[in-house]
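With one protein chain removed, the remaining protein chains of the complex are shown where they sit.
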Amino acid sequence: MPTLELRDVVGGYGDTQILHGVSITVDAGEIVVVIGPNGAGKSTAIKAVFGLLNLTGGQVLLDGEDITNTPPEKVARKGVCYVPQTANIFPSLSVEENLEMGAFVREDDFTPRLHEIYDLFPPLKERRRQAAGTLSGGQRQMVAMGKALMLEPRILLLDEPTAGLSPKFRGEIFSIVKTVHAAGTPILMVEQNAKQALKIADRGYVLVDGRNKFTGTGRELLEDRQIAAMFLGGPTNGAKDKAGDGAA
Amino acid sequence: MDQTYGIFLYVISLLTMGGIYAILALGLNIQWGFTGLFNAGIAGFYAIGAYVSAILTTAPTARHLGGYEMPYPVAFAAAMIVAGILAWGVGRICLRLRSDYLAIATIGIAEIFRLILKNETWATNGPRGVSMVPKPFATLPEPWNHLAFLAMVLVTVAAIYLALETARKSPWGRVMTAIRENEPAARAAGKNVARFRMEGFVFGCMLMALAGAYTSHYLKFIGPNATDPLTATFLVWVMLVVGGSANNKGAILGAFLMWTVWSATEILTSRLPDDLSIRTAYVRIFLIGLVLQIVLQKFPRGILPEQRLASSAKAAENTGRPADRPST
Partner (left out) sequence: MIDFIGDLVNFYLIPGLVLGSIYALGAIGLTMTFGILRFANFAHGETMTLGAYFAWTLVQLTGWHPIAVLPIAMGLTVLVVLGIDRGFYKPFRASPTIMLVIASFGMMLMVRSVVQFIWGVQMKAMVPGIQMPVVLFDWLRISPKHMMIIASVLVLMFAVHYLLTYTKIGKAMRAMSDSPELARLTGINTEAVIRATWIIGAALAAAAGVLLAVDTHVETMMGFKLLLPVFAATILGGIGRPYGAVAGGLVIGMAEELSSYPWIGTEPLLNPGYKAGVAFAIMVAMLIWRPSGLFRGKVY
């Protein structure tokens, strides 16, 4: 049984329909990457999992359990963690307080987990008392991911984690994603930097106009000439994408 | 016969004050209904209009600034201009921020104006107010003087209504609606959002000042109590919300309806024994507040819902108001 499955999902914001039937599957232990042009509905697809938009058709299944249109706080409690593209940390809280908030729904002692996160992201340990808003872009992403990982999630959803970061930080983020994945968490990631993302992906989906266009392993998609011509023609600039998805 | 005549005069006064409130409600409708601006200081602009017009028209007196004895149209225009300038100043500061700030600033303006009225006795005669304000058509015989005043108010309401309906359907009105519904999109389409907002706010405040001017002449008196933030501001809000915001007919209907209710309940409670009568006055305020809450929750679009122009009909929401946070 897949960890997460979107089955022919249809929906959007208000009257604007963005997803016209999207299917995505994430199996246990996988990194799955969703790519596509601006406005294709990539970020929207992730938000669909998290109950952030109104689904009029299709199903979202978490380990076989139907979580279609479940409100975000309940989805989070079920062990799905979502790292939005922007505004993904609490800037006035310290690094450690951000991580504690990530564990808000945990009733048990999460101190061991906190230390694991610090081991995963050593720069955060040094700055644990610092306000998260004062950190660099890459470190903020670490806080955002660390915060999500505090729940020891069943699956981690990342919305363009490298958007707006310099190439140096981008590489850093991708290696963090690999580290997190290696620690056993399946990941569903939306990315603008398709080439780099597909390199670390087990499987990839290409969305166009709110529909599945291509599906394959990361390698297959990377080597597909048509896809290469359409999406991998060079390093895409993630920073410009901010308004592209979803808001349309 | 006397009683019939008394009722006749009461109806005239009801319609006159109702008409004045209709002007206020139309003014608020430009701001809230069409532009989405929250004005919590209606009383302030209303009082400014009342005092400016009263001071400009009264005969010389030692009690307050005055003795200009200007013709009514000049006084009305001056009232509107002064309020307009003040509104422009407030707008310059607050319109770029979210609506809450405008609400706070407008309630502040009303409060500051109340302080000025209280403290600058040389100009306003302080708490005793400006009396002997001349009343238009006073030379006509009874009851024609009352009827003529009523006609003036109703003609004004009709003229404002027609002007606003024309404006609403014009490109200007469409841009207003577009801004209220989806500001980023309107901005992206190259519309000068700030200017349109400012226009809506200033026009609305000018109408409120006109209503204030009419009141002072109608009652032949204006005192700081007329600026009570409660009656003026709050009643107008209730009128607009009950009648149906963003609908000019709704604003007028709400004004006459709520004024009738307000005035009729006052007559009822004033017949009670003194002690009880004072207390029930507060019950009236409470109940009218409750009406507002119930309408907001259960019938947010009011009696006459907004008539959407074809272009924006699709976006109709059951809140009757646009979201002021992004949809993501």
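To keep things simple, chains are lettered A and B as they appear, and every chain counts its residues starting from 1.
Keep this in mind: a residue touches a chain if its C-beta (ideal position, glycine included) is under 8 Å from a C-beta of that chain, and two chains touch if they have at least 3 such contacts.
Model, not experiment: these values are computed from the prediction.
One of B:Ile81, B:Ala163, B:Ala189 or B:Leu290 touches the chain omitted from the figure, and that residue is B:Leu290.
For chain A, the list of residues touching the undisplayed chain reads 50, 72-73, 76-77, 82, 84, 87-93, 97-98, 100-102, 104-105, 147, 151.
Chain B meets the missing chain through residues 36, 38, 40, 93-94, 97-101, 103-105, 107-108, 111-112, 115, 118-119, 229-230, 234, 237-238, 241, 279, 282-283, 285-286, 289-290, 292-293, 296-297, 300, 319, 321-325.
FYI, only the chains that are shown with their structure count from here on.
Work out the mean CA point of chain A and of chain B, and you get 51 Å between them.
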